[in-house]
Structure formats: structure tokens, C-alpha cells
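One chain of protein is taken out of this complex; the other chains stay put.
Moving on, here comes chain A:
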Amino acid sequence: MLDAFISAAGYMLGNPMSFLLIIFSVIWGIMFGAVPGLTGIVGVALLIPFTFAFDPTQGMLLLGGVYVGSTFGGSISAILFNTPGSPEAACTSLDGYPMAKRGEAGKALGIALAASAVGGIFGTLVLMFAAPPLARLALEFGPAEYFALAVLGITAIASIGGGSLIKGLIAGLLGLAVALIGLDPLTGVARFTFGNMMLLTGVSFIAAIIGIFALAEVLQRFADGLHKAEAITEVSTKLPSWAEFIATKATLLRSSIIGTIIGALPGVGATTAAFISYSEAFRWSKRPELFGKGSAEGIAAPESGNNAAVGGSMIPLLALGIPGSATTAVMIGGLTIHGIVPGPMLMQNNSDLVYSVFIGMFLANVLMLVFGLRAARLFALVLKAPYPLVGPAIVVLCMTGVFALNNNVSDVAVMLVFGGVGFLLKSLGLPVASFIIGLVLGPIAEVSLRQGLILADYDFVAMATRPIAGTLLLLSVLSLAYGVWGQLRRRPPQDPPNPQAEPERA
């Protein structure tokens, strides 16, 4: 392995162009991540024709750097404008924007950046040193395990809003219901599309989150009136102090591990990783009441989780030739165009390529720290403009971005509708976090449950008692009980806690 690293490093030093490509790709990635509607997938897909000009290794360095940069980039607009620039950053809005509104935009961006780098470097290290065994571990995950994992995330909906159990459940179940729209994934029958052909795709997740976060926020600001609107004044970016950073170390470690594992699972990627990291951070937090109101852990968790998932999703790609995410699926296309056969032999037959990608992704994560700071400052300049100018500009940008995503006008309609939905949720005090978790994890839970049932000949017990699935489901039940108990405990004294829930403390 050391030989391979030295040989790959030799290759990169012999081709200084490689370093230029990494720098370019990280900047390109951050930009694509930050602009709503332009996602990492688009950024990677657009660069594929350019890789023809280089050899396959340099091409992969280019694509890997974009992937790293774009996963962080989304958090910039999520924090500054409540506009997740890419789906994996949706979760970052939940706490990043409230912190920015408090006047601590710089700190929020700093936490996001530092957490992204920690998660990214963690994921890359695991990729470097444990790709083949972890790829084999990922193969142990069948539909039953995906289902259990999704359930574990979904159990957070009841408590995550910080408010009432009932409101959390209502919002979460609404999210699950919206996730049902579209073609039935197993039988191909249209559900709740009301004859609209374009809705067969289902509600586009990106269009929905941009509506719920960005558009709803603009509506809210205008509804509040301009005088009431808090101005985000501090726009400088600084990394969090060492003490602040250390305070989130448990969250960073947990989220990095979760992110790497989820990234390594084919079909689920950085977005799922961000949400499960977030709900676990909430569950284990000493101060869960701060979540949704600008908690540092609430920013660190999704950002370290989604960036760890980048390294994670490269694991099955490089070890088995199976893409771990939508972006790596595009990369596989890029590889085969160069005549490289992705598969288990890749690490042996093209070890220079594989190990160069390892080194390149590591460098990209470090460079992200440098350019992330600069990019965030650049974007933050927009905040100096008065909101009556910025608000409409955000709406226009979101609409063009959402359209460009899939060249689909009905996505714009979906975004507008969900702007209204987001506004309503807020007005009714229903937690947006629960709604989005239902929307993200619902489809995974549904499809994998049904696949798992077919495979188990419709024997749910057989499906739920598989070792990994059973453990995850048991954890879900325990954490649900723990969450309910926590809520009851926090109630005011005139409302005595339910004695039955006490034993769950263990």
C-alpha cells in the first residue's frame, strides 16, 4: 500500500497540472454547491467532457475535487440566505440560518467549514485505509437494513422540533405523505398525480426544499414587514475557536462515522447522511432544546456527516465499481468513457489512479478550508445590500436554478407551492425539520420495506430479526422511548411526568 502511495505521489509530482486541476475543481465545486439548483451532480456532469483533454487519473482528480467542494458549498447559501444550494445542505439551514440571523453568520460559516473539513478528511482516511473491508460491510446491508436505518432516522420526527410531540408527528407524517406522490417505485402505478404527467417523477426534493426554506423565508420576511426584519450584519468568516470546536467533538466523531457508513451504502448518499447525523446529534445532545434555534452541534452534525459521505461513497466505487451515490454514478460514466473498467480489479490494475484520487481528495479537503473562507466572504457581500433587493433576487435565482436542474417547468411550480407549504408550517408552529426528514427518509423506508418483504416472502418478523436490521430497529424503539421520556421530563412541574416512562432511563 505504501508503494502505491509513493508511486501515486510520484505521478502527481510529475504532473504538476494535477494540483492546478484540484484547485480549480474545489473552487468550481464550491460555486456549484452554493448556487441553488446547481448541484454537485451537475458540476461533475458538466466537467466530464473536459476530462477528455486529460488522462483518466487527472480526470478523476477533477471530478473528485468538485464532489468535495460542492458538498461544502451548499452550506454557504443555506446559512446566509436560508437557501440550501444543494440538497445535502438542506439540514444545515435548520440551525445555520437561525445562528446567522442572531448576527453570528461568520461563526456559523466557520463551524460549517471546520466540520466539513473534519468530516471530509475522516471519510477520505477511511477510504484510503479501509475501503475493501468497508465495501464488504456495505454489502451486508440489504433492503431490511436500509429500512431499519430509515426508521431510525424517522423516529426523530416526533421530538426534533423541540415543541410538542403531536406537532412533530403531524409535520413528519405530512412529509411522509408528500413523499408518496409520483410513480409507485415497485409497480409503476401513478399515485396522487391527478393526471399530471410531470408529477410522475414525484415531488422533486430540491424544488421542495428550496421552496420550504428559501421562498418561505422571503415570504416570512415580507409578511413581518421590513422594519422588524433582523439584519445579518456580521459577514466576516472565522473558524470557531479551539474551545468551541472541541465542544462539538463528540458530534463531529459520531457524524463522521455515520456519514462514512451511509455514504458507502449504494443508493443513499450525503443528503441521507446529513439528516441521520442531525437526528442522532439531537438525540444525544446535552442541549437538545437549542436545536432549530442556532445550535453549533446542529450545524456541525450535518456538515461533517455529508462531507464524510463523500469519501464513503467513493468506497464502493473504487473497491467494487458500484456507485455509492448519484454523483459517483456520474463519475463511473466518466471512467468508462476513458476506457477504464470499474470493478474490484481497479485498485490493482489502476493503482496509480486510485491512490492519486485518495491523495487528491485529501488535498481537496484541505484546500476547501482555504477557498471556503474566501467564497463565504464573497457570498456574504450580498448581505450588505438591502433586503427588499436581495429577497426578490433570491426568488429569481431559485426559480432559474430549480428550472435548470431538470429543464422541468413543473419543478418551478412545485417550488412555489412548497414556498406556501413552508410558510404555513411556520405559521402553524409545525417543525420544518420533521417535515423534511419525512420527505427524505420516507421513500427509502417505503421502497426498502417493500423490497425486503418480497425477499422475505412477506414475513415481516423474518425481515426485522436479521442481525443488523434488528439492532437498528431496537435502537429506534429505545431512542423513541428515551425521546418521549425526555419530553415528559422537560414539561413544567404542574404536569407530572408519566411514571411508566421512568424505567426507560436505563
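By definition in this document, a residue touches a chain if its C-beta (ideal position, glycine included) is under 8 Å from a C-beta of that chain, and two chains touch if they have at least 3 such contacts; residues count from 1.
Methods note: contacts and distances are computed from a predicted model.
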UniProt name of the unshown chain, from "Tripartite tricarboxylate transporter substrate binding protein", "Cytochrome c oxidase subunit 2", "Peroxiredoxin family protein" or "Carbon monoxide dehydrogenase medium subunit"?
"Tripartite tricarboxylate transporter substrate binding protein"
Contact partner of the left-out chain, one of A:Tyr11, A:Trp28, A:Tyr67 or A:Phe141:
A:Phe141
Contact with the hidden chain, among A:Ala247, A:Ile337 or A:Ala462, goes to A:Ile337
Among A:Ala9, A:Leu173 or A:Met198, which residue is in touch with the absent chain?
A:Met198
Residues on chain A facing the left-out chain by the touch rule are 41, 45, 48-49, 52, 138-144, 182-188, 197-202, 265-267, 316, 320-324, 326, 329-334, 336-337, 339, 341-346, 406-408, 451, 454-455, 457
